[in-house]
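The complex is shown incomplete by one protein chain, all other protein chains being positioned as in the whole.
Chain IDs A, B and C follow the sequence of writing; residue 1 opens each chain.
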Amino acid sequence: MTLDVLYFAWLRERIGLGREVVETEAATVADLVAELRAREGRYDLAFADMGAVRVAVDQELTELTAPLAGVREVAFFPPMTGG
Amino acid sequence: MTLDVLYFAWLRERIGLGREVVETEAATVADLVAELRAREGRYDLAFADMGAVRVAVDQELTELTAPLAGVREVAFFPPMTGG
Amino acid sequence: MIRVAVQADDFDLAAEAAALERTGAGAVVTFTGIVRDVAGGLRWMEIEHYPAMTRSALEGIAAQAAERWSLTGATVIHRYGSLAPGARIMMVATASAHRRAAFEAADFLMDYLKSRAPFWKKEVREDGADWVAAKDDDEAALGRW
Partner (left out) sequence: MIRVAVQADDFDLAAEAAALERTGAGAVVTFTGIVRDVAGGLRWMEIEHYPAMTRSALEGIAAQAAERWSLTGATVIHRYGSLAPGARIMMVATASAHRRAAFEAADFLMDYLKSRAPFWKKEVREDGADWVAAKDDDEAALGRW
């Protein structure tokens, strides 16, 4: 499966990019995070505290347990600070 | 004692004037109301339901029991409907 | 910065809000009240007030708000005279470092204006005219504060 993976705010800065295309067979968001962390130190660092990371799947806020079947875009970011 | 007595909204309309000078020895607002009611039918009618009348003494909201010693202006009006 | 005005003329919401934005606020809340033709057939709303008392009543209400909340500014403007449906009747605006204080203070100002500022409204309709009755809800709302 081919996913667009997006990073915002300090996640973007720590990982060093805002968007990448990822080939994966991960079943859930949590599985995808585990794959990314295993890849390189900068991902491992960015995802070290998952309590500080929020996720959206196809532009909808969701949980780490969300399945990835049929998904096109996953975004990771810190808690939002709008307003 | 000489008082300026003011009437607003439907009290003004029922009494037929917005302001008058009243010579009185009334000790309290309630005494003044009793004097006015005894004067003429239009006052008696206007003050028939004192639950629907509010009073300000020298431009401060107060109660019917308020004393009149040293007072210059008494205003009667229905509950306010600002905003 | 407290500003109070009682006037026949319309007011400039943007200018009032901009003045409060410059007080070092992080949050500005405005409330505008508009003449609404509830039942149909409203020609205009006649707004009477008690000139010798109105300004000081509004200043007193604004000062109470400034005492209860940490505000960088508060503005209260109320019109009087004949106002057509759709016309602005009044506005309040509050400014604070924090949104909660700005919201609460504006809400408080409105509740007090409704029942404690010496204004009376008369609806002049095609078929007659009536003084607007005070609502029990409005009096009860003061219990929130």
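Here is the rule we go by: a contact is a pair of C-beta atoms (placed from the backbone, for glycine too) under 8 Å apart; a residue touches a chain by one contact, two chains touch by 3 or more.
Everything numeric here is computed off the predicted structure, so don't read it as measured data.
Asker: In the intact complex, which of the presented chains make contact with the chain not displayed?
Answerer: A, C
Asker: Hey, which of A:5, A:36 or A:75 is the one touching the hidden chain?
Answerer: A:75
Asker: Residues of chain C in contact with the chain that isn't shown?
Answerer: 12-14, 17, 21-22, 24-36, 38, 86, 88, 97, 99, 102-103, 106-107, 110
Asker: Which parts of chain A are in contact with the chain that was left out?
Answerer: Contact residues on chain A toward the absent chain are 6, 8-10, 12, 56, 59-61, 73, 75, 77-83.
The rule is simple: only the chains that are shown with their structure count from here on.
Asker: With centres defined as the mean C-alpha position, give me the chain A-chain B separation in Å.
Answerer: That pair's centroid distance is 72 Å.
Asker: Compute the distance, rounded to whole Å, between the mean C-alpha positions of chain A and chain C.
Answerer: 48
Asker: Going through chain B residue by residue, note those that touch at least 2 other chains and give them in order.
Answerer: In chain B, no residue touches two or more other chains.
Asker: So which stretches of chain C touch two or more other chains?
Answerer: none
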